[in-house]
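Here the complex is missing one protein chain, while the rest keep their positions.
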Amino acid sequence: MKKFLSVILALSLFLSLAVVSAHAEDITLDVIIAQYGDNTQNWFLGEGMDGSNFVKKFEEANPGIKLNLEVVSWNDLYTVVSTRISNNNAPDILNIDVFADYANEGLLLPVSDYCPEELFNDFFPQFIEQSVIDGTVWAVPDLASARAVFYNEDLLREAGVDKVPETWAELEDASQAILDAFGGDVYPWGIDMTTDEGQAAFAYYVWGNNGGFVDENGEWALNTDANVEAIEYAIGLVNKGFTNPNPATQTRYDIQDMFAAGKMAMIIAPNQLPTYIKSKEGTVEPGTAALPHNEGATSSSVGVMDRIMAFRDDSAPDQAARNEAIGKFLTFFYDPANYVGWVSMEGFLPAVNSAVGALVESDPSFQAWLDVLGSAKFYPTTKAEWNDVKQGVIAVEQQALTGGNVKDLLDALQAQITGK
Amino acid sequence: MRSVFVRHRWEPYLWILPSILLMLVFVVFPIGIVFRLAFSRISRAGVVGEFIGLKNFQDAVSSTAFPQVMLNTAFWVVSVVGLSTLIGFTCAMVLNQPFRGRKIARSIMVFPWAASLVIQASVWNYIIKMEYGNLNNILLNLGFLQNAVNWRASYQIEFIWECAVGIIVTIPFVTFTVLSGLQSIDASYYEAATVDGAGFWNKLRHVTIPLVKPSLTVSTVLNIIYVFNSFPIIYTITKGAPANKTDTMVTYLYMLAFYDQRKGPATALSVIGFLILCVASGCYMLMTMRKEDSL
Partner (left out) sequence: MKTLSANPVPRRRILLLILSALLLTILLCSLTFLRFSSQLYVKRSPNTFVGDEKYKTVRQEVELQLEDFRTQGTDAVIEEQVIERVNSKNETTSLVIFTICAANSRSGWNLLSAGLPSSYLLALILVLSAAAWLLTLCSSFSGNRALGIASFAFSLAAFFLIPVIFNRLNLDLSRTAALAQSGGDTAALDRLRPALDRFLFGSTAGDQLDSMLSALKYNICAAPFLLLLPAFITVCASVLAACRPLKKTLLRVALYVSVILFSLFILYPFFVMFITAFRSNTETTDMYFLRILPSRWVFSNLGDILKRNVLRYLGNSLLISGGATIIALLCGIPAAYAMARMDFRGKKAYLGFVIMSQMFSPVVLLVGISRLMNTLHLNDTLMGLMFINAAFNQAFAIWLLRGTFVSISSEMEQAACIDGCSVLGAMLRILLPMAAPGIVTTLIFVFINAWNEYTVSTVLISTQTNKPITVGITQFSSFNMIEWQYLFAAALLATVPVIILFMLIEKHLAAGLTAGGVKG
């Protein structure tokens, strides 16, 4: 038995070594792509790109470079990435939302090392700004989405709400009117405070009250009076019965489903909501409006952006060739011939200028969204503590939902973040 | 059992060597790494740094969610193991009776065992959704309800659902273990008891339970370990939300490690969990084995 085992072990060792060495002359790039929708995997690895797929096309166009590309669901993405980093086995190219931790620990290559000049200038500058730490660009945006209020016109009209609420007070009155008109059949307003995306809810409300994650100097300012008021307001909406019943476990998709089914009157959602409703064969024709704000504050749109970044690999024999290969990957990806299909497939917004023309041509509503995005606020993802803050505000929201005091909770969070 | 099988003193060790090797390499080595990590600084991105003593343990234990998580874990283990043992025992008693369709009933009993936990947890997650869940669908369509009911109205209720799912998927294991014990009981014991005038409860207490106990003992230990380490049910249904109030230790440390990016405290927690399990099942084994001296 022992012999057998050792034979197997030795064999497998040998085999896997052999596999590794077989491609030694080629450069193999490990790529991890986040799964945005049901088409992502098909596009990269299946037959979703005109009967072929990204990997095949890329390898045909760039002989000598092999892609080991993996599409990972968001559920597992952080687990996979951080486990691989812990084991010095980081991917070469990673598509994810956060980057500050990686950059601060010196794991990333500066974008200037591998990104061709021409491509770099093609990115929207306000997006690139979001990936700068200490003057160095560490990642490039892969796509973005903008958030706005979508409303179900029919439901509002039936409830006698003739003006889409702009302020918080109006939102409460409209919600009350909808409750009155439909009893429990329709939820007036959707809130998602789940572990998946609770930070978005935080942003919607604090930015609508002139609060925010950081103060004007860029220091963390989580427990300001404006923020406390904003979160208390949001929790109040839940407690008054204006929202979906379980904000801590009902994800954005649950809420979008309710909206698509005509069970929810208003919702804050990303720009691809109409695409989503169509895929669910919903008949709701949503209208869009700006996010509601508190009296005396200004409304601000919220932008969310994901990134592509390249990791250092000091063990690579030829750094220049590796950088060049990464550059080729990016060039190929952002080539309008490929990129436009990718972005429009899931209804996202593009990150490069060269894609805008084709996209606006196919769907004129894109232009309006691009304008919204131009003035949108983004999460402070360049700050090192962002991940802690993100998890922290979600915990605060969820604790407040179960009866915690918002002021105390935010004070504690601020102390925890800045005390470090 | 001094016997003809051992010809050389080293021979038994040769026989157990493959399994020891297998476990040394693939279980003990990772455990070793986890122990080392528990005493090291680990950066947010996951880079392993220098030795920092018990700092990780301090962080883990002093976090605000820790007491609640421990309480949940205790509730989870006790309720799932306890109730599934009780129900599984009853099921085994019933399935041991001769009746028409017993074969079918036994085959059905196997179902929850055979389906993967991730899948079953997803199904139950779908069932108890308020807006479109199947439970509401069925009850409304059969006319038992007038309006959709929010089956997960608070986190306490959600946690109870999770325990219930845990119990359902654990029952078959207990049932079949007990059933095997029941089948091996000689009918003469019962005859003797009947002659002595023992009723149902007396037979249960003085014949059935003592004879089934050995097969229950080890399976309970394994059960405790599996349930303590069970991950997919809670992760799929609530992810511990709101604010870790439905987390057990394993899901909590997973969230800590991979969502909060605090791997140091997370590994420290896993070491704590390991110690708890060691003590708990060690005590249990000592307690039951001393009496039976089964080895």
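Here the chain labels run A and B in written order, and each chain numbers its own residues starting at 1.
Just so it is clear, a residue touches a chain if its C-beta (ideal position, glycine included) is under 8 Å from a C-beta of that chain, and two chains touch if they have at least 3 such contacts.
Since this is a predicted model, take the numbers as computed values, not measurements.
Q: Just name the one of A:N62, A:Q126, A:Q176 or A:N210 that touches the chain not displayed here.
A: A:Q176
Q: Can you work out which residue in B:A115, B:A153 or B:A192 touches the chain that's missing from view?
A: Here the residue in touch with the unshown chain is B:A115.
Q: Go through chain A and note every residue touching the omitted chain.
A: Spelled out for chain A, the touching residues are 1, 4-5, 8-9, 12-13, 15-17, 20, 30, 32, 34-38, 40-42, 45-46, 68-71, 73-76, 79-80, 83-84, 86-89, 159-160, 168-169, 172-173, 176-177, 180-183, 253, 256-258, 261, 263, 272, 276, 279-282, 346.
Q: Given the full complex, what residues of chain B touch the hidden partner chain?
A: Residues 1-7, 9, 11-13, 15-16, 18-23, 25-34, 37, 46, 91, 94, 97, 99, 101, 104-120, 122-124, 126-127, 131-132, 134, 136-138, 140-148, 168, 176-177, 179-181, 183-184, 214-219, 221-222, 225, 228-232, 250, 253-254, 257, 263, 267, 270, 273-274, 277-278, 281, 285, 292, 294-295 of chain B touch the chain that is not shown.
Everything below uses one rule, namely that only the chains that are shown with their structure count from here on.
Q: Could you tell me the distance, in whole angstrom, between the mean C-alpha positions of chain A and chain B?
A: Comparing mean C-alpha positions, chain B is 36 Å from chain A.
Q: Where on chain A does chain B make contact in their complex?
A: The touching residues are 1-2, 4-5, 78-79, 82-83, 85-86, 101-102, 105, 107, 184, 193-196, 245-246, 248-249, 254, 257-258, 261, 263, 387-388, 391, 395, 398-399, 401-402, 404.
Q: Inside the complex, what are the residues of chain B that reach chain A?
A: Chain B residues touching chain A: 14-15, 17-18, 21-22, 42-48, 129-132, 147, 150, 152-153, 155, 158, 238-245, 254-255, 257-261, 263.
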